[in-house]
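Shown here: the complex without one of its protein chains, the others still in place.
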Amino acid sequence: MSYINENNENIFDEKAVYGVPDAANFLWSGWEDARIVYDTRSGHTQVLNDFARELLALYEDGPKSLIELFDEFAKIVETDLDEPLKVKIVETLNEFDTMGLIEPV
Amino acid sequence: MPVTSPYYNNKTNQSYNDIELNNRLSSDGVAIEIGPFCVNVSIKFQNVRDEFIKIYRDFPFYADNVVWDNYLKLYGQNFYRQYIKPQAFVELGMSNEFIPLPASMGMVSLEMGLNWHVAYTCRQYVMFHAGVVAKDGVGLVMPAMSGSGKSTLAAGLSYRGWQLHSDEFGLFDVGTGELVPYPRAVSLKNQSIPVMKKWVREVDDNYMDYFSDEYQGTPKGTICYMRPSADSIKDMHKRTKPNVVILPVYDANAEPAIKPISKTMAFFRLVMSSANYGDVGKDAFLSLSKIIDDAHVCEIIYPTLEDAVDLVEKFVADNVNQNVGDE
Partner (left out) sequence: MNKMTVRNNILVNVIKNPEVMKGLSAQDWNRCLIEAKLTGVSGRLASDAENMGITADLPLKVQNLFKSFSYISATSTRKIKWEMNRVKRSLHGSNEKTIILKGAAYITKGLRCAEGRTSVDLDILVAKNRIDWAEEKFLAAGWKHQVVNDYDQKFYREYSHELPPLVHPDRHISIDVHHTILPVTSRVKPDIKKMLESAVQLDGGFYVFSDIDIILHSVVHLFHDGEIRGSIRNLLEQHDMYGEFGENQQFWDDLIPRAKELGLTRALYYSLKFSKAIFDTNIPEQVLIDIEPYAPNIIIDNIMNYMVTGVISPSFGAKGLGRWFAQNGLYVRSHWLRMPTLLLAKHLTIKFIRRFSDEQH
């Protein structure tokens, strides 16, 4: 199974493995309401909310497929992921991919 | 001596009278030191030299014994453009696309040329499009879009006891964590011109000496240049660490107010105001993060310059001084 975006493109295959090339490339700052990440490779600065930060942290732990990511995320939030949440996750991962925070392994 | 003209070690600046300055400006040029930058300026139009000398005569000048950041030549490109229908062309030692202005507006070209030099070549400092002032260990950065009145506010504060760093080029030294003054002439536009003239008149009867002619019909409307206060020029190598970030919002109809904002918001406003954030890269990110970590941040909304100055001083008094006392 895979996820389709609004342009009908297959954006994330469930079995494809993605990872953070090297978490040492990320520099972090942030305050009460958000985390800010600077990627030393791209030079881009991005703001992440807690949800996005958690997802990126899972990839910083090691490369994984979407199925594996869903499993681990479900354990953290201690509930089964419903379809809207899964779609939200995939959209966020797609953003990560576009910005180069994660890459296919 | 506070930090640090790069030239104080082994060179002394020349003390030129107006006539000598005029002669040098009209021939090989003369190097003027403004904050951390030194530019060799030559001007082929008498009216522009007169204005330049009026505004900048109190700055340090050097003959040919210093390394410049750049040179700037203002001249007519040919006989016709020099004498018949004079037009001021700016040369900055790099390809540029300045539209020449009539020589009567040469001062505007010159100021734009100096801006252009800093905006496009400065990477050794993180640069904010911001008004920056300092007083008694308070380093205040006011990042803002054009039209927020930050120039007027910075200039206004500088004639009420604050040191003017710059009305639109805030510079930050990554290595030392300090704001670097760059007290160029303040560029006043349209309605802010009478406001500032009145403001300076309240502290000096001879106030017109601080202002250039008013240049009408420029791309930004009417422009007038104002000399920084004598103390700001004298202290142009005196640096301060930034510890207050205020986002100024001018609204003629608003009640004056101080509004809290999140540090994340202040951080991104600072990033957006920085012309060279992406070019300095990692060090800029680390610097801005540190600035916001250390700074007290807020937004002020103000209808008049008096209100703005009051709000700034109140916010600073309520926050910074108290904390300094605690430490």
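When the chains are written out, they are named A and B in that same order, and each has its own residue count from 1.
As a working rule, a contact is a pair of C-beta atoms (placed from the backbone, for glycine too) under 8 Å apart; a residue touches a chain by one contact, two chains touch by 3 or more.
These numbers were taken from a predicted model, which means no experiment stands behind them.
Asks: So one chain is hidden, and I want to know which residue out of B:Asn23, B:Gln46 or B:Asn65 touches that hidden chain in the complete assembly.
Replies: B:Asn65
Asks: Per the definition of touch given earlier, which of B:Cys122, B:Val138 or B:Ile300 contacts the omitted chain?
Replies: Missing-chain contact among the listed residues: B:Cys122.
Asks: Give me the chain A residues in contact with the hidden chain, please.
Replies: Chain A touches the missing chain through residues 40-43, 97-98, 100, 103-104.
Asks: Residue by residue, what part of chain B touches the chain that was omitted?
Replies: These residues of chain B touch the chain that is not shown: 6-7, 9, 36, 38, 40, 64-69, 71, 93-94, 121-124, 278-281, 283.
What we mean here is this: only the chains that are shown with their structure count from here on.
Asks: So in the complex, the part of chain A that touches chain B is made up of which residues?
Replies: 27, 29-34, 36, 38, 40, 43, 45, 47
Asks: Which stretch or stretches of chain B touch chain A in the complex?
Replies: Contacts found on chain B: 262-264, 267-268, 271, 277-278, 281-282, 285-286, 289, 292-293.
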